[in-house]
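In what follows, a single structure is set out as structure tokens and then discussed.
Heads up, one of the protein chains got dropped from this complex, but the rest are sitting where they should.
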Amino acid sequence: MSNQGVTVHHGEEINNSTGVSNKKLLMWAFLGSDVMFFGTFIGTFMAYRNKSLNGPYPEDTLDIPITSVSTFVLLMSSLGVVLAVHYLKESKMGLAKFWLILVIIMGMIFMGFQVYEFTHFAHIGMTPQANLFGSTFFTLTSLHGAHVSLGILWLIFLLYNEYKGNLTSENAIDLELAGLYWHFVDIVWIIIFALLYLITAGDGVPPGGLPWTAGH
Amino acid sequence: MSILKDLFHYDGNGWWRIPKTEEAKANPKLEHPFGKFLGMSKDFLIFITSGKGHASPAYYWAIAIILGLITIVEVWWFDVEGLRYLLVPAMLFFSLVKFILVVAFFMHLRFDNKLYSNIFVTCMIIGVFIFSLFLVLSAFHGLGN
Amino acid sequence: MSSILGPKQFQIPRIFPRPMSHSGIWYWLGTVDHKKIGTMYGIVSFFWFIMGGIEALLIRVQLSQAENDIISPELYNQLFTMHGTTMVFLVVMPLSAAFFNWLIPLQIGARDVAFPRLNALSLWVFIFGSILMNISWFTGEAPNGGWFGYPPNSTIQFNPGNGMTFWVLGLNVLGVASIAAGLNFIVTIINMRAPGMTMMRMPVFTWMTFITSILIVLALPILGVAGIQMTGDRVYGTNFFNSEAGGDPIFWQHIFWLFGHPEVYILILPAMGIVSEILPTFARKPLFGYTFIVFSGAIIGFMGWFVWSHHMFTVGLGPAANTAFTLSTMLIAIPTGVKIFNWLATLWGGSIKFTTAMLFSIGFIAMFTIGGLSGVTHAVSPSDAQQQDTYYVVAHFHYVLFGGAIFAIFGGLYFWWPKFTGYMLNERLGILNFIIMMIGFNLQFAPMHWLGLDGMPRRIYTYAENMGWELSNLAATVGGFLIAFSVLIFIINVFISRRNKKLASGDPWDARTLEWSISSPPPHYNFVNIPQVEHIDDWWYKKYPELLEGSPKQTKSAKATVEDTSNVDESKIHLPDLSYYPLFVGIGLSIAALGVIYSYALVTIGLILVFWGCIGWSTEPVNEPHEKHH
Partner (left out) sequence: MLSNRIRLIFNMVTLMLLSFALMSCTPENPQSTFDTHGPISEIQKNLFLFTFWIAVIVFIVVEGAIIFVTFKYRRKNDDLPAQIHGNLRLEITWTIIPAIIIVIIAIPTVFGIWETQVMPDEEDAITINAVGHQWWFEFKYPSEEIVTANELHLPQDKNVIVNIESQDVLHSFWIPKLAGKVDMVPNHENKLWFRADNPGVYYGQCAEFCGIVHAMMRFRVVVHTEEGYQNWLEGMRTPPKTISNGSDEDEGRKLFVGNCSMCHTNDSYKKAAYHKEINSQYNRWEEWKKDKENSAIVSAPNLTHFGSRLTVASGIKENNYENVVKWIENPDSITIGTRMKNHASIYNSDKKLTDQEIQQIAKYLLSLKPDNDSMASYNQE
């Protein structure tokens, strides 16, 4: 019981009560917190759905085929991360690096789509300043985009360390955390794609097809 | 105290904790509104998700393919004029399924320490609950006035 | 961000050398020791307490007579906005954080929190965020939209200038600090407990911190989003709250109170934790109904999410919604009552010693009950239509915030002061402090009940002579100054006691929890031996093991002694090295936020600082690889 003689490494990785990793716990708690963050934005979007007083309206702007492609890319990048983590744990470094690179590329493709989409929207007059739809749409998607970009930076940083030989199966947890974050960003997009794109693009111009979205 | 004890005492094979009536004791099947169905579906769930311990890449691929398929269905649904009236519930349902798949399998909640699930699920419950309430309130502002 | 603990350490070039000395300003700037961080939290937020208090006193001076014109309406609006914001975000929350920092590792038997550098980050972000918000006084445009900043009055259309922009940005920066701290304490409490310290053996203060942290982590992001939207509206021309574009002011109210009500429990739960530690100590009895107290805390934390619209009874939600929120609000009285009665039962049959800390705790029960009961009268929504936005509300929330949170915090300060500093505070001055504060507090806020019921709205800078409000207002002003006087006594007490240095033993109060089993002030590594915990109030039963057999009467002297640190080989105990990076990130964030108001150049500089700090941080080893000693 005495720790007197033992060197106690008091760093960011001692766990003496539950046996789970501090960092991973932190990550999950953070994701829980992020749920509320995105929840509020999504709540805003839904509350303001069909409330814009002027155009451009969602069905004039949203381009489902293109977004479907970018959605698909992001979805598959989730697979990539999970495989990268898996191979890293098994010390299959080549495969791990391969998937990590692929994920980064897919993330960049997704961001590319978003940049394209934003400029396109701005072109046809759909800006955050244009109307309520613009404000709610852009804040939500751009903050999601910010999360993705941050994720990309993080993964690049990890990839660099993988090449340097600092990231090995011993500390695969570092990649796993980034993976958790990445998956989370992905599930947020799953919701966004369903609510902001598919449902919203189906809204008609006269507000309120459904009883619970009608103005009061 | 004994009333309390009776109320909370668990005997019977139902999933709620109400003491059996005489009638129910005689015929346990009556207790379960869904009969065997719940039990079977639980078994089925365990069966398809039994990746206990470590999952293999093939397994991840399978999940990814399911996710991709659901997405295709989503977009298809959106495109079919005749299904539009069910768009909202359908999208909510599909995204929920995808959400759960990613969280449970890609993010390993299903295999990992319970603690993580507890944390995340608590947050999800509070979040979903309050934002739904919030949406209801904004939709029905002034109700009954 | 994670740190790479691989065999070969990758590090970015250091611009400043890693601080190594263990004293002086550089040490304080780079420290990651939870105790030092707690102290800094305490000092800074006490400073803001005085600032917020001075703002309040100016308000009181202006209101002391009818048709007073000492303070202009513009200034008055700034004063109450900043008073409310300061007291909530820069005083009660960080003061609680000071206690979290100091006590949580000690109470659960750990050497530090789970993420010491993240902890330092919280501190610095808080400090610079608070400065950021108060810079607005010097630009002449302090925020003036009230502490809940209702639009449209706070939108750029009706409130041009930078005041409210400072306010939202300040809140967002502070939010980052709180969330980081909340996450840290969640992990610390779950994961860093000493062996044997099960959840249900944790001290109640730790429990309340845990619940508070969960609330923080879930509630602050909501405020963050509200802040982002408001910033968007004010700076970038988005339309969230612009009523001309269809934006809905009610919507802000929903999200603000969705955050705001959990927030008030964030303010009070730590206070309840503090009181739950003090009462048993000085009654020399275990806390009555530990389980009930813990669970009622958790239930309060949960139910607090479903009551927010009681702040909106008059905005026209309609009778259906009002009914629902009336009922949910009233229900909270039940778990709160459980706590009150359990505390009373703790005292019942005890052997009570009236130290200052104890007096403040008993005062807390007495005053918080009043505030809680007036809260229940608010919950009755038809009559709340008469009370909403009157001084009756002001009375309610000062009773819970001052009579609750601040009283408990003062109690906590007197209680743990010896542990923090190693010397005792003067008890006679302490009791004087308590008496005057009690008188002043009631003189100040009790008449406000009456004022509100007599129709005095809040946030008015003056009132007419014929309204019949003068006497009560005058009393309130006198009370306000009495409070200030009592605070002054506290400050004097600190200085006098510091000079007279009556040294404290490790366990001066014959207390119960682990922090008292080590010397005062604790060594920087806290515990020589990580304790093995076997009971709730483990230290108490280590001292009086025969109590476990249930024979209290014979007990006269303690059987265990405070840990001896005289011959500890400190080189065996490794603590994390200092780090500047949290400081840089903190500064960077605030600079970036300031840049949103003034220029993109500042934003860029700020973000570069943040980015550099993060990279440096995540590549910096917790301990410098070469062997060195403290």
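Order as written gives the chain letters A, B and C; numbering starts at 1 within each chain.
One rule holds for everything that comes next: a residue touches a chain if its C-beta (ideal position, glycine included) is under 8 Å from a C-beta of that chain, and two chains touch if they have at least 3 such contacts.
This one's a predicted model, so the numbers in the text were calculated from it and none came from an experiment.
Participant: According to the contact rule at the top, which chains on display are touched by the left-out chain?
Facilitator: Within the full complex, the chain not displayed touches B, C.
Participant: Looking at the whole complex, which of C:Arg193, C:Lys285 or C:Lys542 touches the chain that is not displayed?
Facilitator: The single option touching the absent chain is C:Lys285.
Participant: Which of these touches the unseen chain: C:Gly52, C:Gly363, C:Pro576 or C:Gly613?
Facilitator: C:Gly363
Participant: Just one of C:Gly196, C:Gly237, C:Gly422 or C:Pro457 touches the chain that is missing; which is it?
Facilitator: Of the candidates C:Gly196, C:Gly237, C:Gly422 or C:Pro457, C:Pro457 is in touch with the missing chain.
Participant: Which residue numbers on subunit B touch the omitted chain?
Facilitator: Against the left-out chain, subunit B lists 1, 141-142, 144-145.
Participant: Which parts of subunit C are in contact with the chain that was left out?
Facilitator: Touching the missing chain: residues 72-74, 77, 145-146, 150-153, 157-160, 243-244, 246-250, 283-286, 288-292, 314-316, 318-319, 322-323, 326-327, 330-331, 333-334, 337-338, 340-342, 344-345, 347-354, 359, 362-363, 365-366, 369-370, 373-374, 376-377, 379-390, 431, 434-435, 438-439, 442, 446-447, 449-450, 453-464, 466-468, 544, 547, 550, 552-553, 555-556.
Assume only the chains that are shown with their structure count from here on.
Participant: Which of the two pairs, A-B or B-C, is linked by more C-beta contacts?
Facilitator: Between the two chain pairs, A-B has more contacting C-beta pairs.
Participant: Report the inter-chain centroid distance for subunit A and subunit C in whole angstrom, where each centroid is the mean of the CA atoms.
Facilitator: 32
Participant: Give me the residues of subunit A that touch two or more other chains.
Facilitator: 18, 20, 25, 29, 32-33, 36, 40, 43, 47
Participant: Two or more other chains in contact with one residue: find those residues in subunit C.
Facilitator: As it turns out, subunit C has residues touching two or more other chains at 186, 190, 218, 248, 251, 255, 258.
Participant: Can you list the residues on subunit B that touch subunit A in the complex?
Facilitator: Residue list for subunit B touching subunit A: 55, 57, 60-61, 63-64, 67-68, 71, 74-75, 77-79, 84, 87-88, 91-92, 94-95, 98-99, 102-103, 106-107, 113, 115-116, 119-120, 122-124, 126-128, 131, 134-136, 138-142.
Participant: Help me check something: in the complex, which residues belonging to subunit C touch subunit A?
Facilitator: The contact residues of subunit C facing subunit A are 1-10, 111-112, 114-117, 179, 182-184, 186-187, 190-195, 197, 217-222, 224-226, 228-229, 232, 236-240, 245-248, 251, 255, 258, 525, 528-530, 532, 568-569, 572-576, 615, 618, 622-623.
Participant: Show which residues of subunit A lie in contact with subunit C when the two form their complex.
Facilitator: Per the stated touch rule, the residues are 1-18, 20, 22-23, 25-26, 29-30, 32-34, 36-37, 40-41, 43-44, 47-48, 51-54, 128-129, 131-132, 134-136, 138-139, 143, 154, 157, 160-161, 164-168, 170-171, 173-174, 177-178.
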